[in-house]
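Every protein chain except one is present and positioned as in the full complex.
Our next item is chain A:
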Amino acid sequence: MAGAVAGPPSVKVKRKSSHRKGERSRADRHRWYDCLVGIVSPGFQGRPRSSEPALPPGQYLTEDFPVLSAGPTPKVPLDSWEFVITTETGAEYRWSWSELMALPQETPEVDIHCVTRWSKLGTTWQGVSLDTLLDGIDTNAAYVTAHSYGGYTTNLPLDDLRGGRAWVAHTFEGGDLPAEHGGPARLLVPHLYFWKSAKWVRGLRLMTADRPGFWEAAGYHDYGDPWREQRYQGD
């Protein structure tokens, strides 16, 4: 059953907006509980246009980039920024900002889907693939906890960070990633709900056992596939 619900590929989808401004601002003026209990029902969702790619179930389209945050925005100076991958044996692999920038860069264009029901299509980023960062790291781990400056955590299967599906992204739409959107750098894992794309990412802990992160421990889904609408535990 799960495999039957396959959406269009989320990478490299390009579209033009045809929405009026009034509709957009109304849809974006939401709070968490509006989305969850269905107070907000964007009017443009009911009549799909044939030229539009389908959105995951229960999502609406936004042209803005809503800022969601569970705490204060950390300010991380680049000269002290680091990214560290820690394996299940305690081995550490570290990159400074300049070392990250010296790695091969990719420019993914992806659709992103927030569990609070907005989706944004065709966003462009620049960053370093997790394939590059994980290359040569000896591990038997199956799970990852991504952890962030400011204390946020989220868990993912390690396989979901491989295969050209995940990046440490530092540039958004051609400019430095703003702090409110996770800069200097955030995880970008667009095939899962966007809470998995940890803002202000500081490192990955590779683990042999799964361990729920911040929202997962609060009742959100362990995996979070938007095309299967895995929002909450039990979905």
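The rule is simple: contacts are C-beta pairs under 8 Å (C-beta built on N, C-alpha and C of every residue); 3 or more make two chains touch, one makes a residue touch a chain; residues count from 1.
Criterion: contacts and distances are computed from a predicted model.
Choosing from "Branched-chain amino acid ABC transporter permease", "Phosphocarrier protein HPr", "MJ0042 family finger-like domain-containing protein" or "Cation acetate symporter", the protein name stored in UniProt for the chain missing from the display reads "MJ0042 family finger-like domain-containing protein". One of A:Phe83, A:Trp125, A:Tyr149 or A:Trp215 touches the chain omitted from the figure, and that residue is A:Trp215.
Residues 31-33, 36-38, 66-73, 75, 115-116, 195, 215, 217-220, 231-232, 234 are the ones on chain A that touch the missing chain.
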